[in-house]
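Note that one protein chain of the assembly has been removed; the remaining protein chains are unaltered in position.
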Amino acid sequence: MFADIWLVINKDIRIEWRSRVTLSQVVPFALTVLVLFGFALDANREVLAAATSGLFWLTVLFVAVVAVQRSTAIETADGARRALLLAGIEPSSVFVGKALAVAAQILGVEVLMVGGVLVFYDATVESLPLLLATCAVATLAIAASGTLLGALAAGVRARETVLPILLLPVLAPVLIAASRAFDDALGVVAVDGWAWLGLLAGFGAVNALLGALAYGPLLEET
Amino acid sequence: MTHLGYLLVGWGVSLGCGVLYAARLVLRGRSLAARVPAGQRRWMTSDDGAGSAAESAAPDRGAPS
Amino acid sequence: MSIVALRGAVVLLGRFPALSGVDLEVDAAEVVLLQGPNGAGKSTLLRFCAGLLRPHSGSAVVLGHDLRESRPAVRRSVGLLGHDTALYDDLTITENLQFLARASRIELEAVGSALDRLGVSARLHDVVAGRLSAGQRRRVALAGVALRRPELWLLDEPHAGLDQWGRDLVDGLVAEAAADGATVLVASHELDRTLDLATRRVTVAGGAITADVVAAASAVDPSGVQSNRGADVC
Partner (left out) sequence: MSAGAVKTGSRTTRLLGFAVLVGVLALILLGFFGAPEDDEQRDAVRMIFVHVPSAFLTYTALVITAVGSAMWLWKRSRWWDIVAHSAAEIGVIFCGLTLFTGSIWGRPTWNTYWDWGDVRLVTTLILFLMLVGCLALRSAGGDEDAVATRAAVVGLLAAVNVPIINRSVEWWSNRTLHQKSSLTDGNLEDLTLFTLVVGIVVWALFFVWAMIHRFRIGWLERQLRAIDLETALVQRRAEASTESAGETSQ
């Protein structure tokens, strides 16, 4: 099982590395959004500081939609999904593998975005462990629900619009919880960031479990 | 009575939605039922007195599975 | 034991009955040629036998597994060459086939020999699949099927887009598989090419089998259709 998961991660990351879609399109997109938010709110430094966490995670959600769309497109192009079925890999392994590959890409973008936030928004890191843990847990949660809904939208005709319509409401708790945890980590608002992290972990676990169970039936339906 | 406007809007929209939805269900049901052959109808009634017959016809077959 | 046993199999693509009641029995080591016009249901029949589609009604047993319940088990033991080649454009040929090999628990050495078998030259091994010509892609996809050494080969227009040399390679491959005891179903328009390999010619039309002829070595006259089994469902 772990061999299969690793096989899928390896494949997706390799494809990403070759095509560099995330690197060449998603990263500039994310940084542009951050800068534009800056323009929109810069008249008031305090507002920008207060909104930093929310803007950061909102941008991550947009990035996630793009990353998931790309990850799904790899399998739908030229009948690769069929090959995956014929190869006989357990669907739950495919799910975990693809989710982890998406998570790795989003994490990469987040690292650059944290840099961007520190530079453009004048943010300071108060608690590095909390910051890193939030990024890791929230990203896994986003990738799990994203991969599940990506597979779900893959068979629908208007998949480009269906995915965000379904995914963004589901991710609402991630937006709330990760933003609050970031508020704590960046020292913007004194809240208990670790408690929020627990909520994120719960969300991630529930959605990952559902994804692992439901991915098989979704892959079956052509 | 205070706040009568708010109350009327709230109650009115709630009951109105209920009525509209109910009407839609009944009409949709009628147009669909008319297109299904009599032998395959279940639970359906019709006004011409054959209702009970249609209702009891084919109690077992055609259950969605 | 029948490798494929279909009785009244109906398969829907959306609401369209692509297969409208197929009766087909194929025994081990047979080479069956499926022929028929476009849209007759040949490709659907192959995908169905590969365990990729759910039967709507009728009974279907492939390699001893019921297609209603255990399609994953069927999928592991068949090799399907479809219209699309199912290769990842951004991976090299070797990477594509190694992925397939690892996923189906096959020795990695098999990759090299399968590529050689289909005449894919060594200088192409590290080229990404997206850069290949249609014919090269097809040969790589066939290597992917050969790699698995499947019990049941399902080939959809295997000659399409190949040059003379490539076609001979395919014919050789099919002959070899049959000699090894594997069963082969080939859908093809090009009757003359596949005829000499086929032990049986099955005509598909309107999503059903309309004629089923044993092709003796003394080539059967294509117009003299003598129906001898499971024919004419309608």
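Labels for the chains are A, B and C, by order of writing; each one numbers its residues from 1.
Going forward, a contact is a pair of C-beta atoms (placed from the backbone, for glycine too) under 8 Å apart; a residue touches a chain by one contact, two chains touch by 3 or more.
For clarity, every value in this text was computed on a predicted model and none was experimentally measured.
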Chains in view touching the one left out: A, B, C
Touching the absent chain when the full complex is considered, from A:3, A:119 or A:210: A:210
Touching residues on subunit B - with respect to the absent chain: 1-4, 6-7, 9-11, 13-15, 17-18, 21-22, 25-26, 28-30, 32-37, 40-48, 54-55, 62-65
Absent-chain interface as seen on subunit A, which is shown: 145, 148-149, 152, 155-158, 162, 165-166, 169-170, 172-173, 176-177, 180, 195-196, 199, 202-203, 206-207, 210, 214, 217-218, 220-222
Touching residues (missing chain, whole complex) on subunit C: 10, 12-17, 20-21, 36-37, 40, 54, 203, 205-208, 210-211, 223, 225, 233-234
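Note that only the chains that are shown with their structure count from here on.
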For subunit A paired with subunit B, centre-to-centre distance based on mean C-alpha positions, whole Å: 45
Geometric centre distance via CA averages, subunit C-subunit A, whole Å: 39
Residue ranges of subunit C touching subunit A (in the complex, touch as defined): 47, 50, 52-54, 71-72, 75-76, 78-80, 82-91, 95, 99-100, 102-104, 128, 144
Residue ranges of subunit A touching subunit C (in the complex, touch as defined): 3-4, 7, 11, 14-15, 18-19, 74, 77-80, 82-89, 220, 222
